[in-house]
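Got a structure for you, written out below as structure tokens; questions coming shortly.
Left out: one protein chain. Kept in place: all the others.
Chains: A, B and C, in written order; residue numbering restarts at 1 for each.
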Amino acid sequence: MMSSASGSLSVISGDNQTWDLAVAAIIQAGHRMDDRGWVPATAGNLSIRLADGRIAITRSGGHKGFLTSDGVIEVGLNGEARHEGDRPSAETLLHCQIYEHFPNAGAVLHGHSVAATVLSMVIKEPALYLEDYEVLKVFEDQTTHETRLSVPVFANDQNIARLSRSVALYLDEMKAGYIIRGHGVYIWGPDMTTALTRLEGLEFLLTCELERLKLLPAIPARDVM
Amino acid sequence: MMSSASGSLSVISGDNQTWDLAVAAIIQAGHRMDDRGWVPATAGNLSIRLADGRIAITRSGGHKGFLTSDGVIEVGLNGEARHEGDRPSAETLLHCQIYEHFPNAGAVLHGHSVAATVLSMVIKEPALYLEDYEVLKVFEDQTTHETRLSVPVFANDQNIARLSRSVALYLDEMKAGYIIRGHGVYIWGPDMTTALTRLEGLEFLLTCELERLKLLPAIPARDVM
Amino acid sequence: MMSSASGSLSVISGDNQTWDLAVAAIIQAGHRMDDRGWVPATAGNLSIRLADGRIAITRSGGHKGFLTSDGVIEVGLNGEARHEGDRPSAETLLHCQIYEHFPNAGAVLHGHSVAATVLSMVIKEPALYLEDYEVLKVFEDQTTHETRLSVPVFANDQNIARLSRSVALYLDEMKAGYIIRGHGVYIWGPDMTTALTRLEGLEFLLTCELERLKLLPAIPARDVM
Partner (left out) sequence: MMSSASGSLSVISGDNQTWDLAVAAIIQAGHRMDDRGWVPATAGNLSIRLADGRIAITRSGGHKGFLTSDGVIEVGLNGEARHEGDRPSAETLLHCQIYEHFPNAGAVLHGHSVAATVLSMVIKEPALYLEDYEVLKVFEDQTTHETRLSVPVFANDQNIARLSRSVALYLDEMKAGYIIRGHGVYIWGPDMTTALTRLEGLEFLLTCELERLKLLPAIPARDVM
């Protein structure tokens, strides 16, 4: 049932009924994210909400490009592990926040690219503004390039509960996820295929933005480092 | 009959008589374009005109790096789907325009790279001018590096019919395809192998141009963003 | 027993008892490093200390992305080959220095990336300072991004014994390995999985630092070349 290595994404739909299919989808998405350099070291995390409400999420500490079924655990909407001994990542709360706020959300992805990390550490505005790109049409409700999408940037915080309260204020406006400074992006969709597609679109745009920034007059040193 | 994953391009010739061969060629080209980062999210599209005149083109919305035979539909020269329920991409018209204008065209590729996107959003001229590169010899009629090829850049437009009328004015001069600002490149050839080769040559040159631009004095901010 | 090409890292744990498992882990790590461009030409080296104290290390001269079991030899803590005719790399001493100084060390990796090479040749300070990155948490004892890690940079020296004496002075403070100017990074961990993870984290951060440097006002020519 698993697709071939270069595979199609058809198997990783979020309306899968069984745990095994959800785990397979997460493993495959992890490979894809690792191919692109979006889960360096043990960074990043991936989750799916099954039709019956169970949440499958990557456990703390493993490399997300090399997942096995042991690397995926079940948590409740409160972020707590459903089985004794399972240790969820602290960032689980950010996944659960999406599932709670958006009844429609079926998959959440947290990636950690060079572009997202560098851009978020360089800009001083509270958000990245993306406009005139055709790829903007991959995000929810977008039908034209003649638009401006805002991707909020939040300061990193080891107190995830506190961080999630900042995120909560802006969730309704987010069309292309959000970024945590020096820490990466969060993006979601009704199923894994859509979430991965939106992540790919966002990372493509962040890479374009970083390249364009390199062509601008230099940013003063105090703003970059 | 399909080549191996790392395969040769010998099977994806445009003079294939059967639908299945054309679909296989499109799927393989999609993999290649995805490997190179030229079909991010659901961007890009690929088509082949069979010897009997049928046009096989990627349907709207799917990821072009993970195509299956379901992802390829038949359209007429007017861009309309031949089978009930098939939904072609709006950009189908741009493929059909090439087939109509060039009796010799057997495959059309629309890719969406970072280099093409960034360069087209940065330059103010109506075209990119490529000269002195040995790789220029991969385009039609080119036998030397001592030449200057023009790649026209058109403003993006959600009204594809209107966009195609702008494109029409310059088609005869195009030797290395064209670019839609913030949206990617269109390039073609007598068969898929040639079209892919020309796309690869064009993307290589665009990457070189972007790298050279980074070594120039900075472009004023109002021109870049 | 070997994992698949896109495999999980679960087999390359440092507490392997047998030589064959250690060799397999080294070969697999070499593939991963080669995929990422960290062992160009014949550069780089990889080692594991087995539970029984034997040290398996890549021999001199071969390409570390294409290792076979012949490419891995046994050395003692003094860096000398255990079997007649085996030729260890001169850099073996730097691996053995780690094993001697850190009783806990189970694997040492020397990678040779563009980012490490360029950064080390450009900066004038005696170390790279990494702060505010979430990925800093992948290194030993790090639990927050709100920290500053120092990665010492040593001048290259063909006299490895002399080089190791400079390194010795700073070993206790190193949390993210060290860099040899124009020559690459050294990093380690209790097992191969951890060492590879830390290498990946370090290379990610070095790439971010290089990208940020490109956004700064230009460095005077005398400092760069």
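Criterion: a residue touches a chain if its C-beta (ideal position, glycine included) is under 8 Å from a C-beta of that chain, and two chains touch if they have at least 3 such contacts.
Computed from a prediction, not measured in an experiment: that's the story for all the values here.
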For the chain not depicted, the shown chains it touches: B, C
Sole contact to the chain not displayed, among B:59, B:95, B:112 or B:198: B:198
Chain C residues touching the omitted chain (full complex): 5, 31, 37, 40-43, 63, 66-68, 112, 114, 117-118, 121-122, 156, 158, 180-184, 210, 213-214, 218-221, 224-225
Chain not shown, touching residues in chain B: 5-10, 132-135, 138, 143-146, 193, 197-198, 200-201, 203-204, 207-208, 211-212, 214-218
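Definition applied: only the chains that are shown with their structure count from here on.
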Chain whose mean Cα position lies farthest from chain C: B
Copy pair chain A, chain B: interface residue numbering same or different (half cut): different
CA centroid of chain A to CA centroid of chain B, Å: 30
Geometric centre distance via CA averages, chain C-chain B, whole Å: 42
Two or more partner chains touched - positions in chain C: 214
